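Here's the structure we're looking at; comments come further down.
All protein chains but one are shown at their positions in the complex.
Moving on to chain A:
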Amino acid sequence: MFPEIGHFALALALVLALVQSVLPIAGASRGNAVWMKSAQATAIGQVLFVAIAFAALMQAFIASDFTVRNVVENSHSLKPMLYKVAGTWGSHEGSLLLWILILAVFGAGVAWFGSNIPAETKARTLSVQAWISVGFLSFLLLTSNPFERVFPPPLDGNDLNPLLQDMGLAMHPPLLYFGYVGFSIVFSFAVAALLEGRVDPAWARWVRPWTLAAWVSLTAGIALGSWWAYYELGWGGWWFWDPVENVSFMPWLLGTALLHSAIVTEKRDAFKSWTILLAILTFSLSLLGTFIVRSGLLTSVHAFAVDPERGLYILGLLAVSIGGSLALYAWRAPEMEPGGLFRPISREAGLLVNNLILAAATGTVLFGTLYPLILEAVTGDKISVGPPFFNAAFIPMMLALVVFMGLGPFLSWKRADIAGLLDRIRFVAVLAVIAALAAWYLLNGGPIMAYLAILGAAWLLFATLREWALRIRLFEVPLAESARRARNLPRASHGMTLAHAGVAVLMMGMIGSTGWKSEEIVFAGPGTEVTIAGFDITFEGAAKVQGPNYIADRGTLVVRRDGELVTKLFPERRYYPVAESQTTESAIRSTLAGDLYTSIATPASDQVNNAGAWTLRILYEPLVNLIWISSILLVIGGCLSLSDRRLRVGAPRRAKQPASDAVPAE
């Protein structure tokens, strides 16, 4: 019965979304306050009904209701409870339902908290949000009903893909979707602003918290996905420039640009049409990601079951939403007045450079991701674009970005004082060069690009800390006074410091784990010894182990350093009989200095190696954990900024306080 309730709730949500897509916007153009107000109720009603549908699907998974096709295909009665719950969003249908739920949550969020937004803007925004809801709800109901029954019901299910049975991945889609779909509300704000033909600093202030919230989740989601790939896939890498990774990365890059350009719109009333364009494009790239993952357009290790009909439907949705909004942009954007003027050396200019580089980087990733498709369409040649292209094109851009990132916060609005600026950063530049030279002296060896990157990371870290120290006048005034100043700084300012420092830490992790990685692949029998990065590792053999829904070969590795026992590692190769597939469970010794990463693969054949020989893969990745730590810094930085009084959703604005006074610019 629950599945029918869920199905019915979805249909009701669609009806509400249809009403919401027409009534409030009509009310806004006619000045009918009641029609405008109706969005409040329909948005909240929508989230309720979609939540009921989601709960119904989850109930079917928890109870292992094998009369529902989706449960049969993606679950199994023996599966641990956590993964039964996670199975709800493990399939195409379920994840789409989650997508719609988050869409509805953001709509209801604006309806609920957006009391400081003028009624007309709010009504238009919620109507636009409802257009997206209508598109995706009808897509779900017409082509991918998650509640479809199957008769006769089978005795047990087909199990969820074992690769996906993992804590990190259970949490990855919800966070990622929260980020992806969170940009929908920013998109709706942008389209509403275009319809109104007015963008002002207040608009940017309403948009920023939603952008930040989406950005924070997307950051966490991407980091979790990368972490999952790192320890679950058994390849020992954390980023592969796979199309599906790229499509989640592009909205992040452009969303980062949007965060920064919205500051300029808010503070200086400039970059207006650019901010609008970024808002539209960021969500467009999220939609593009949804499309690419679900249509089988490109090859990837990810991807759901492919169905051309679904692909066509989503492409239709894309054509209407992206095409429509960009056409609207082409029509209305030229009428927007340019805002405040600024000098070539000013904070505006710094943020402009930031935006240009981020947009160019997004374009590069987009081009690299779609190039195989375009080339195939034009010439018929089939190629794949791999890490060499992305590394060659992307890394130099990021290094340039880092230079400006260190500089930017020192600049003041409108017109910066060049002499004073040079005075303040001279010391930082010298320190960064010393750090890079010290690294060169200590490490001797490694790619030259890595040292440039070390220079960049050190520059960014020192510049960020210096700027923070200047703000609180650290060591210039007594410590207690500095602490008082730190407390009085707006939280957004601390957030920026933390996030920028996070990027510097991220770079260090990336440099360490790519530039100084060591790797050994050996064909090992019991007693085989491997030496890597100062560790002596002995393979003691492998044994069969029985898990809840799998059988595993578990290897035992004894790790010693200078003859002393460090730890024992147990990498596994798991076989899931129901799903008939295998996964690698790598065993990792994690320290801040680096990860000792081991994985084991099945012996090639019994004939060749009857002595019980295994393929062992052992890697040492220095500093790799800094990548995950930096992701946490980025997320905390974003949250701090989000909690800033100025941005707090629904907080009353301080009366008669011009916005530009909120953050003292140096």
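The criterion applied here is as follows: contacts are C-beta pairs under 8 Å (C-beta built on N, C-alpha and C of every residue); 3 or more make two chains touch, one makes a residue touch a chain; residues count from 1.
Rule of thumb we're sticking to: contacts and distances are computed from a predicted model.
Participant: Consult the UniProt record of the chain that does not appear here and report its protein name from "Transport permease protein", "Amino acid/amide ABC transporter membrane protein 2, HAAT family", "Two-component system response regulator" or "Periplasmic protein thiol:disulfide oxidoreductase, DsbE subfamily".
Facilitator: When "Transport permease protein", "Amino acid/amide ABC transporter membrane protein 2, HAAT family", "Two-component system response regulator" or "Periplasmic protein thiol:disulfide oxidoreductase, DsbE subfamily" are compared with UniProt, the left-out chain turns out to be "Periplasmic protein thiol:disulfide oxidoreductase, DsbE subfamily".
Participant: Among A:R30, A:R343 or A:K382, which one is in touch with the chain left out?
Facilitator: Residue touching the absent chain, from the options given: A:K382.
Participant: Looking at A:A53, A:V128 or A:L370, which residue reaches the missing chain?
Facilitator: If we include the chain that is not displayed, A:L370 is the one touching it.
Participant: Among A:A319, A:L422 or A:V477, single out the residue that touches the unshown chain.
Facilitator: Answering carefully, the residue with contact to the hidden chain is A:A319.
Participant: For the chain left off this view, which of A:G237, A:G311 or A:G446 is in contact with it?
Facilitator: Here the residue in touch with the unshown chain is A:G311.
Participant: Of the residues in chain A, which ones touch the absent chain?
Facilitator: 273, 277, 280-281, 284, 291, 295-299, 308, 311-312, 315, 318-319, 322-323, 326-327, 329-331, 333-334, 370, 372-374, 376-377, 382, 521, 523, 601, 604-605, 607-608, 615, 617
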